[in-house]
Structures are given as C-alpha cells and as structure tokens.
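Pasting a structure below so you can have a look.
One protein chain is absent from this view; the other protein chains keep their places.
Chain nomenclature is as follows: A and B, assigned in order of appearance, with residue numbering initiated at 1 for each chain independently.
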Amino acid sequence: MKFPLLVSQLLNGLATGMLYALMGIGLSIITGVLNIPNFAHGALFALGAYLLYTVIQLVGNFWLALLLAPLGVGLLGILIELGGIRPLYKAGHDYQLLLTFGLSLIVTEGIIIVWSPVGMSQLPPPILRGGVDLGITFYPKYRLFVAVAAALLVLGAWLFLEKTRYGAIMRAGIEDKEMVSLLGIDIHRLFTTAFALGCVLAGVAGALTAPIRGLNPLMGVDMLGIAFVVVALAGQGNLLGAIVAGVVVGLAQSLVALYWPEASVAVIFAVMAAVLLVRPQGLFGIR
Amino acid sequence: MSGFKTTRTWLAVFAAVVLLPVFVRHAIATEIWIFAIFGLGLNLLLGYTGLLSFGQATFFGSAGYVAGYLLKHYEVGVPPVLAVGIAVGALTAAVVGYLCVQRAGLYFIMLTFALNQMFYFTAYQWTSVTGGEDGMPGVPRPNVVGLDIHRPLAYYALVAVLFLVALWVMKRIVESPLGKILQAIRDNELRAEALGYEVARMKLAAFVIGGAFSGLAGVLYAMLFGIVPLEAIGFVFSGNVVFATLIGGSGSLYGPVIGSFVFIWLSESVSAMWARWPLLLGVAFVIVVLFFRGGVVEAWARFWAWRARRASDGVAVDVPR
Partner (left out) sequence: MSALSRRDVLKLVGAGTGLGFPAVLRAQAREVPMLGLWSFTGAFSDVGPVLDRGMKMALDERGMKIQGKAIKYITRDDETKAGSATRRAEEAVDAEGVKYIIGPWSSGVALAVSEVAKRKKVFHYFSGGTEDISGARCHRYSFQWAASPYTAAKTVVDTFMQANPKAKRWHLLVADYAFGWSVEKYIKEVGKTHGIEFVGADRHPLGEREFSNYVTKAAGNKPDVVAMINFGLDAVTGAREIFNFGLTPKIPLIMTWSAGVEELVQLAPEIRENIWVGSNFYYTADTPVAREFVKSYQAKFGGPPGYAPAASYGMTRMMLHAMDKAKSTEVPDVIKACEGLEVEDLVGKMRVDPKTHQTLRPYFFMRCKKKDAMKNPMDFADIIATGSTPLPAEYAACKDIGSL
C-alpha cells in the first residue's frame, strides 16, 4: 500500500470523522437530555446546508451564512421543542419517534417546495478553494478547514458542557432529571435549550458539508443513520465519546474503502451492531 | 370483551372483508390485509409487550426473499412456501430478538434499526440472489390445491382467509396466559421479573411470534405483485408498519387492522393528487401524535363515550368498543 495513498485516506477519515462527531454530539445531547429518538436530525442537517446556500445568495458572504444558518435551524428547533416535543415528555418512545419522523418528512418536503428537488452546488469561499501541497499528498483546503472547524466546534461544545455552569446543569439533566428539577431548575427550559443546541450542531454540520457534497433534499438521510451509529458507539450522553466515535466511524469508512469499497456503507452498521452487542452502553458510556 | 361485543366485532370484520373488494381495487384490498397481518405481528411487540421494534421488515423481507426464491427456482407449492415463510420470519426474529432483548429503551430501538440496516445492505449487495436494487421480479403464483389464484379476486380470497385465521390466532394469543404476561411486562417490567417471570424469554417469544406473522405477510406480499422489492426489507417498511399501527391504535387488537387500512388509503389517495404527498403524511403523523395518541381506536371509543354521555345523561349504557 503506497504511503501517500494511506495518508490521504487517513486525512479523509479524520475530516469526515469530525463531521460525523459533530452530528453525533448534537444527537447525543438530545437523546441524553430529553431521552427521545430524534429522527428529524438528518432533515435538520439538510436544512442547515440549504440555509447556508440561501444566505450566501442573498448577502454573498460565506462566513455570515455559516453563522446564521445554524442559528436558523436552532430557532426551528426551539419551535419544534415547544410545540411538538414538550407535550410528549411522558409519552412513550413510539410517539416521539412518530413525531420526529413526521417532522423530518415535513422539513424535507418543505426543502423541496422552497428550493426545488434539483440538486445544487455551493463553492467554498474563494480563500478556501484549491488545495495545499502537504508534501506527501495534495489535499483540498476546504476539507482541512472543515476538519479544523468541526474539531473546534466539538471542543467548544465539550468545554461548554464541562466547564460552564449551564453545561453542568445539562450534564446533570442527562444523569438525573428528577434531581435536577427538585433542585429548583427549570427543567423545561433545560430541555428546550438542549434540543436547540442539538439542532444548531446539526445545522452547522450541514452548512459545513454543503461545499463538499453539494445540496440535495435527501442529503440528510444517510447522515441520520451515521449519527445514530456514533451515539450508540459513544454511549448516550457521552460527548467525548462522540468525538472519538465519530472519528472511528470516519476512519473505518475510509480504510474499508481502500480494501473493500462495496462494503464501506454496510461496515458502519456492522460495527454498531457488534459494539451494541458486546458493550450496550457504548465504548465509553457508563449506563 | 363480552360475548355479544365479540360477536359484533367479528361480524364487522367479516363484513369488511367481504365488502372491501367492492369499493376498492382487488390488489389494493389484498395489500391492506397483508399489511394488517404484518401489523398484528408488530403490535404483539409494540402494543402488548411495550417493545418498539423498528426493524420488523427484517423478518418480512427475509421471508419474502426466501419464498420468492423457492417459488421462482424450485417450483415449490403455495402451502409449503407459506410454511417456509412463517418459519423464516420466526427464525430471523429469534436471532434478532435474542440479540435485542437484553437491551432496553433507546438502545433497543437503535439496535433493531441497525440490525435491519445490516439485513438491508446484505440484500442490497447480494445481487446474484436477491437482485439487489432491482429486486426479485418474476415470482410466480402457482395453483393452491388445484385452484387458480391468478385472478386478483381469487388471490384476495386466499389472503382474506389467511388474515382471518391470523387475526383469530393473535386473539387467542393475547388472551392466553402468555399474552397476559407480556402485558404485565409492558406495564411494569421489574414487577414481572419479581413475580418470577423470565422476562427475557417472554420477550423473545413475542419476537418469534411477531416474526412468524411478519414472515407470513412477507410471502403473501411477494406473490401479490410478483416481485420482492428491496424496500420490503428496508427501514421505510419497518417504519410504515409502526406508524400504521400507532395511527390505528396500538392499544387494541384491531388497531393494526384499522391502521393498515387508513395508512394505505392515505398514501395511495394523497400520492395520486399531489407530488409532495409525504408532507401531508408527516402532518398526519404530527396530528395523530399530538391529538389522537390512541389512534383511530381511541378516537372511536372517545366518540362513543361522548355520545353515550350525551344521550343518557349519566345513565350507564353498554357502549361498543
């Protein structure tokens, strides 16, 4: 195996892995704090990408779009939580699933109605176009940017949860909701914030992905599956684990693509099933 | 349910079975009962045991593929192929169930989903056997005990009879001691365990029975359109049967039956009218979840209860379920 090829594949794995980690963290926060299966996570990812595209069309600035698009998704998240999820806290997972699945249909079809079903391209901002010669291999600038940006966002999320007071409240909410509400904290506001945060992370993942994969109404479908895999691997609510799990999945994909390309999609689920069987709480989970 | 109510419900079911092909194209009517059998299997897990299995298409699709293969290449007859389908459904459910029943909550759901995806991608890649994305076309419909079932109405009759049998069997199961235990597990698993029931084993039994029903439905589906499409083993099918059952009402034996009718009717009629029909489907889901959580069955019961209260001003009346 040629060394430059291996290095490229590892870089690919790391870059896509960071994106997967971002998706995973968002979903992990939602499943951890609210304990609901959020089947709308993929559609929200797609929405982030489309909002980025539209903001760029309107104001021509990628960086502003990268800021506004996830906020837009977060805003939608707040509305969803207040209107749809709050009534379902006590309902079973089946109804939560039905709701979030219905929402994913609404969001996806909404994207088709507003933006048309035809796929589109979004070029990276001019300074991030082209590639760098890393000596060993040529690598696109934008992908390096995404890897770094995603890593920073993930780090930021982790710092928020580990080092800030509100983050501690959120982690406590993952651990023991009853205790948290007994301590006088507004549990409803916690849930809304957690859900919105998860949506923002999905939205930013989508926005970052748009220049790499282009835009397509169904772009969230495979991301949803991957997000679930990352969460299952990491263990519910375990955020450091989500980072590692995301990178593991990204690397697994790119290395398998080297030797057995036809299986590169299926391998993700095989890994997930294997881990869940052996360690149901995930690689790092404690529950 | 009292004897009178039971008879009345059975009469209603019979009437539905007899009258449906008058109003609805035979192939669609057949599909409704096949989906109802599928739903009955799922609801043993979902409604009666409290297990949200989001991968039932694994059993449905596997049975369909095996049956389709035997029908196409080995000219197996219908009764043996039905038996094989039921067995394949039960067997795959035993394997999947064994792996899943140790887990609970979200993990359980995710695991059923992941295992479903694995079966899906295996079917997708194994093109020499399953046809991959193209599916397995050319599945024949041989005669049953000398009777020709090629005509849509004849096949409908066969499926309708099998549905009635399946419904009766499921009724016996849920009213049996096993059914009661499953409901006890659903209501309070720890207590059931404390009472001495082997919860994991009971859950596995529910899986296997549910899988057997799904397998039967899968075989009938393969023969309905003469093709085993890839989506029959995919997560969309798994999701559809869950949604249909919830819409009908998972708290009742007949919920999946009603849900099957409503779901197929909704999908078919709306899709012919508007290309963006999944939007309306999504809206329907949201409405059901927020306002009609018990599904059609509960809405129906609430309506009758309201009518009874209004009609009699407090005097108790025997209201139909």
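FYI, a contact is a pair of C-beta atoms (placed from the backbone, for glycine too) under 8 Å apart; a residue touches a chain by one contact, two chains touch by 3 or more.
As the structure is a computational prediction, the values presented were derived from the model and not from experiment.
Q: Using the touch definition given at the top, which of the shown chains does the missing chain touch?
A: A, B
Q: Give the residue, chosen from B:L11, B:V129, B:L195 or B:A275, that touches the chain omitted from the document.
A: B:A275
Q: Counting contacts across the full complex, list the positions on chain B that touch the omitted chain.
A: Residues touching the hidden chain, for chain B, are 21, 23-28, 31, 124-125, 127, 132-135, 137-138, 152, 225-227, 229-232, 265, 268-273, 275-278.
Q: Can you list, in ascending order, the chain A residues touching the missing chain?
A: Here the touching residues of chain A are 2, 4-5, 8-9, 12, 15-16, 112, 116-121, 123, 130-131, 137-140, 142-143, 212-214, 216-219, 222, 253-254, 257-258, 261-262, 264-265.
We take it that only the chains that are shown with their structure count from here on.
Q: Nearest whole angstrom, what separates the Cα centre of chain A from the Cα centre of chain B?
A: Those two chain centres are 33 Å apart.
Q: Using the touch rule from the top, collect the residues of chain B that touch chain A in their complex.
A: Residue positions touching the partner: 46, 50, 52, 54, 99, 102-103, 105-107, 109-111, 113-115, 117-118, 121-122, 124-125, 239, 242-243, 246, 250, 276, 278-279, 281-286, 288-290, 293.
Q: Which part of chain A faces chain B closely enough to touch in the complex?
A: Contact set of chain A toward chain B: 31, 35, 37, 84, 87-88, 91-95, 97-99, 101-106, 108-110, 112-113, 225, 228-229, 231-232, 236, 262-263, 265-266, 269-270, 272-273, 276-277, 280.
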